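Excluded from the complex is one protein chain; the other protein chains are retained at their positions.
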Amino acid sequence: MKYNSPCADTAGSAGEGLRKKGGTSMRKRNKVVSLLLAGCMAAGLLAGCGSSGETQVATADNATAASTSTGAADSAATDSAAPETAGEVDGQINLRAVAFGNNFDVQDMGWRWMMGECYEGLMRDVADENGDRFEYAGAESMDVSDDGLVYTFHLRKDAKWSDGQPVTAADYEYGWKRLLNPEYGYSYSFFLFNVVGAEEYYNGQGSADEIGIKAVDDYTFEVTLKVADPTFQSKLVATPLYPTRQDVAEAAGDQWGKDWTKCVYNGPFAMTNLVEDNSMTWVKNDQYWDKDNVKLNQVNWYCVAENATAATMFDNGQLDVFDAAGDYIAKYDKEVEAGNMQTMTTEYPGTMVLCYEQSGGGKSGLMKNVNIRKAISYSINREEMVSAVYGRYTAAYGFVSPAITLDGTSYRKQASETMKKEYEQYAGDADKLKALFQKGLDELGITDKPEDITITLLSQGSATENQLEREYLQQSISQNLGVKVELNTVGDYQMFANERDNKNYDIFVGGWFSDYNDPLDFLNVMKTGVYDSYGLYSNSEYDSLIDSLTGENDNAKRLEIYQKLEDLLVAQDCGVAPLYYSDKHYYYQNWVKDFYTSSFGASQELYRASVQK
Amino acid sequence: MAALTPEKFKVIGYTEEDANRIDRPTISYWQDAWRRLRKNPIAMGSLVVLGILLVMVIIGPHIKGYDYVSMNIAEKNQGVSSKYWFGTDNLGRDLFSRVWVGARASLIIAIVATAIKLIIGTVYGALMAHFGGWVDEVLMRIIEVINSIPSLLLTILIMMILGNNLFALLVALSVTAWCNTARQVRGMIKQLRETEYVYAAEVLGAKPLRIILKHYVPNMLGILILDTATAIPMFIFTEAGLSFLGIGLKAPSISLGVLISMGQQNMDFYPSQLLFPCLVLCIIVMAFNLLGDGLRDALDPRLRQ
Partner (left out) sequence: MPKYLLRRFAEMLITLFLIATATFFLLEAVPGDPLTERASKLSPTVKENLYKRYGLDKPMMERYVITMKGICKGEFGESVVYAGQTVQKLIHDRLPVSARLGIQQVLVGITIGLLLGILAAMRRGSFWDYMVIALSVLLISIPNLIFGLMLQKIFAGNLKVLPTIGWPAGKDLWFGGWEYTILPTLTGCFSYIATYARLLKTSMLDVINQDYVLTAESKGLSRGQIIRRHILRNSFIPVITQLPMSVAMCITGSFFIESIFSIPGIGQYYVTAVNNQDLSIIMGETVIIAALYIGVLFITDLLYVVVDPRISLTGKSR
């Protein structure tokens, strides 16, 4: 019997080159064959030698490789003013980001850690181990009228944009008024609602000229508030209150803030290259007013999702700073003790919470019921979760982060851990949790058995930590309540937002990272209509309590109201279920000096940092 | 010197049957192939390994009695021990159970995808060969279009449209793979139709069914078996890769690819979490590859030596 490999046409059988081909030509041994062959072989051999030779070079070189640092990102700075290749530039720092943003519009606050370094507002927030401090940046000084209503900022006259134009009060005026323009729908518009005429303009009832935001002259900027507001000053470091150049923004049109090549920068650094999802380069902004104190010439960012990869980079000197988690913390703490590296650990004003779809009850229709929400919340063991999933962070039982201070001391020290008491009654007791869940079902008049109920958890991201997080939640909830938990996992934030806005979920993990140092910044998030992206919690009592804070200058009273709010939100209504408080565990190489962090600005603050090898 | 004359011989019995008798047993193609495969220790070894693996993916998760999804945070990140043969992962789940459940998923995905590939490919190829003419042209053009998009590109595209689930994964994996089978089947049938022995069978009045069963099927089975042996490792690879990129199965379903990408995170501290899934994956793939080689040799009479 005959058997022939039927390989007459190989097109398409790409992966199956192993299959042999029958027969070869008898006579005409074509010259082309040998020519081609020779060519391929020669080239192949050359390349082979080339790369093996290079191995040695690299080996020998690598001790110094870190100092010359021929990073992909450095040399990636091709078509712009940035230096052509690495090795020529001293004072480079290599950093890692888990993901890059895609937003350069300061008013939109898309990407704080980038904006804090490439742009600058009136003030700068810098933190070290001793906590945050505010420094004057774009402003040299500030006058506040005795009634606390009129703020006058005296801008520094040497501040310039990266194209050489001066930063003037008009830029601030434009930026702030842009923030209020209803056309653009900025989420942070409410930051300025306390300014005279602002909310009216936003609601289409007044004109921009009536807003109490004025450029008195080129370097004097004046803002008039409706009522005195103790939180106003702390908002000044937030990027929505940064200046924006009218000519540049309008030239970019609806691509403003989306296309970085159309941006001008007034911060210590300027963006020069961005390779999507891969790397990014900033160079020192030569026009920056304080450029003499900016010691780094270039900042290279690598987008590395996995901690393990980033740790390897940090180990071999390809990274200078590493925000560690899990077992790496213990490992690097030892290195720190041995003097091989430095560390800085700080609280970071962010709280991650479980959000429920409360407007329609979610896909399951159950999330409107408070007992159901509580049962889900209490079936999650927070201590276990932070240790197993993240290997860092602090279990959270309240909404406001411990990094937020009131009167100079941490708010959390002054308030109780809101839901801890009730949580402890249920923690780890599956029967009690099931009963609570059943109570919720009864209240809703639902007769389905728990095992027939499916709760949908919306999540995004494919890094291992994301995977662990959703699996942990899935398992915890289904093990304790006996319900099915289905995952709706999407690739990135864009699609996540789509799914969220289409309400294709019951629960998801969301977070709030504070923009200014006041508990109000956390609590205001959950006010009806402020953000619709936290599960649409709505309680008129809560809203009126928030409103009652307006004009309240007594911190003791404010604290009382804050506590009431938090109690209402977290303990009584379970509008969100706090999971953990964020923190930062930075480890950095010994050659990095003056590395700071910032709670409300660039989380890796580099404006004074230097690299001394 | 005595001459041999015919008279000195006598007929001791003669039948037509005896004359045509074949002393040694007739060996069919399949018996022959099986005989040669049996002589190939590597292929047989692979077959045994695959048998063991098959048993393990069925009973493996139940041996230690641990559920593959239940967490036990108190015993997370354990090393190899008598309690946990492969240790535990960072949520304290028994890795031994998880590896076999993951291997089961990987194998099922690979086998189902292969089955889809074979069925669609065979039917499509047979249609092309049977109808010929413009049908053949059109069907062939469709294959060419599909083949002109790099398969991984198409796979990722399909996953994007259908979402992260088993069905989507199967569709995405097999959407391009069947083309090759179809081409091969088409070529084979066309070739067979022209062969002398099929012609002879037709002339001798063999029924179409007999021709299909006796001539087409055995020839095609050879191709299809080889196709299977090479397709399964390929599907396992692709699935692992997709899971690594985060576009494979979604939790709590696990496959070897998912386990590998999870294990990578803990590689520095708990290498066993990466080692075991990798090892099982490599063993499965290697066994299939070696078996495929053995089958190729066994099924190809030209290599008989």
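Odds and ends about this structure:
Per-chain residue numbering starts at 1, and chain names A and B are given in the order in which the chains are listed.
Here is the rule we go by: a contact is a pair of C-beta atoms (placed from the backbone, for glycine too) under 8 Å apart; a residue touches a chain by one contact, two chains touch by 3 or more.
Please read all numbers here as calculations on a predicted model, not as lab measurements.
Residue B:I149 is the one among B:V135, B:I149, B:A200 or B:L213 that touches the chain missing from this view. Contact with the undisplayed chain is limited, among A:C303, A:M344, A:L444 or A:L559, to A:C303. Remark: the omitted chain is touched by one listed residue; of B:W85, B:F237 or B:F269 this is B:F237. Taking the whole complex into account, chain B touches the unshown chain at residues 141, 144-145, 148-150, 152-153, 156-158, 160-161, 187, 190, 233, 237, 240-241, 244-245, 247, 260, 264, 267-268, 274, 278, 281-282, 285-286, 289-290, 293. Residues of chain A that touch the chain left out of the display are 8-11, 13-14, 17-18, 20-26, 28-30, 32-34, 36-37, 40-41, 43-45, 47-48, 50-51, 54-55, 57-59, 61-62, 65, 70-73, 75-78, 84-85, 102, 182-187, 254-255, 258-262, 275-279, 302-304, 309, 312-313, 315-318, 491-495, 497-498, 501-502.
In this text, only the chains that are shown with their structure count from here on.
With centres taken as mean Cα positions, chain B sits 46 Å from chain A.
Residues 1-6, 8-9, 11-16, 18-19, 306-308, 311-312, 326-328, 331, 381, 384, 387-389, 461-465, 467-468, 470-472, 474-476, 479, 487, 489, 491 of chain A are the ones that touch chain B when the two sit in their complex. Contacts from chain B toward chain A in the complex involve residues 29, 69-71, 73, 76, 90-92, 143-144, 147, 151, 164, 179-180, 183-184, 187-188, 191, 195, 218-219, 222-223, 226, 230, 234, 245-247, 250-252, 258, 261-262, 264-269, 299-302.
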